[in-house]
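Excluded from the complex is one protein chain; the other protein chains are retained at their positions.
Take a look at subunit A:
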Amino acid sequence: MYHKTQCEGFQCEQAMLEVPGEAESIRQGVLERLVSWMRHRSLFVLAYGTGCGAIEMRPLMTSRFDAERFGIVGAATPRQADVLIVSGYLALKTLRRVIRSYEQMQEPKYVIALGSCTINGGMYWDSYNTIKQVDRYIPVDIFVNGCMPRPEALIEGFVALQGRIKNGEKGGYHHYREHIDWYKANQRKVLGDQIPPTYTCDWYHAGGVV
């Protein structure tokens, strides 16, 4: 992704990192473009708060940051949500709940992982019962790094996600459908017998995708 061909220096590096990659996008007709335009204006958020991440997520709905101006509002249940925010480290116990919640969400659905703990374990890098990389277990669309990231950074992540939805790029849920066996194997590796029952995910196989 990063080649020193066009320019040099830190700012240039940052600019090139922010260029969207060659993400696979779906060919869209007029109706699909209209729908994805409406979809990007309306994101219902299921906020899974673990530890310090929850503190940075709540102000998003307040008068100071006001995420509702982007059409982002909180959802009451996973069934009504479009975006799952995993806000911080996941212990093995909470990972089960997150997987269950994610599989209950209706498609199209997206995941935002918040904080360094979701990327490489963060300050829990040597903990015995937290997982280090969330995207080995559920597909993450946007990572927002920091420890903890400010609400502005989270809004930035939301805007980036909205841009991807608007352009009709394939969301992480496509990846989850296509690689369900890999994800399930990873989940089984850490959860063992405690893995969520198959009826939460067997409908992924119903369409003959896998």
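Descriptive notes on the structure:
Rule of thumb we're sticking to: contacts are C-beta pairs under 8 Å (C-beta built on N, C-alpha and C of every residue); 3 or more make two chains touch, one makes a residue touch a chain; residues count from 1.
Basically, contacts and distances are computed from a predicted model.
The chain that is not shown carries the UniProt protein name "NADH-quinone oxidoreductase subunit H", picked from "NADH-quinone oxidoreductase subunit H", "Osmoprotectant transport system permease protein", "Spore germination protein" or "Cytochrome c oxidase subunit III". Considering the full assembly, A:G71 is the residue among A:G51, A:G71 or A:G121 that touches the omitted chain. Interface with the hidden chain, as seen from subunit A, comprises residues 35, 38-39, 41-42, 44, 63, 66, 68-71, 74, 76-82, 105-108, 203.
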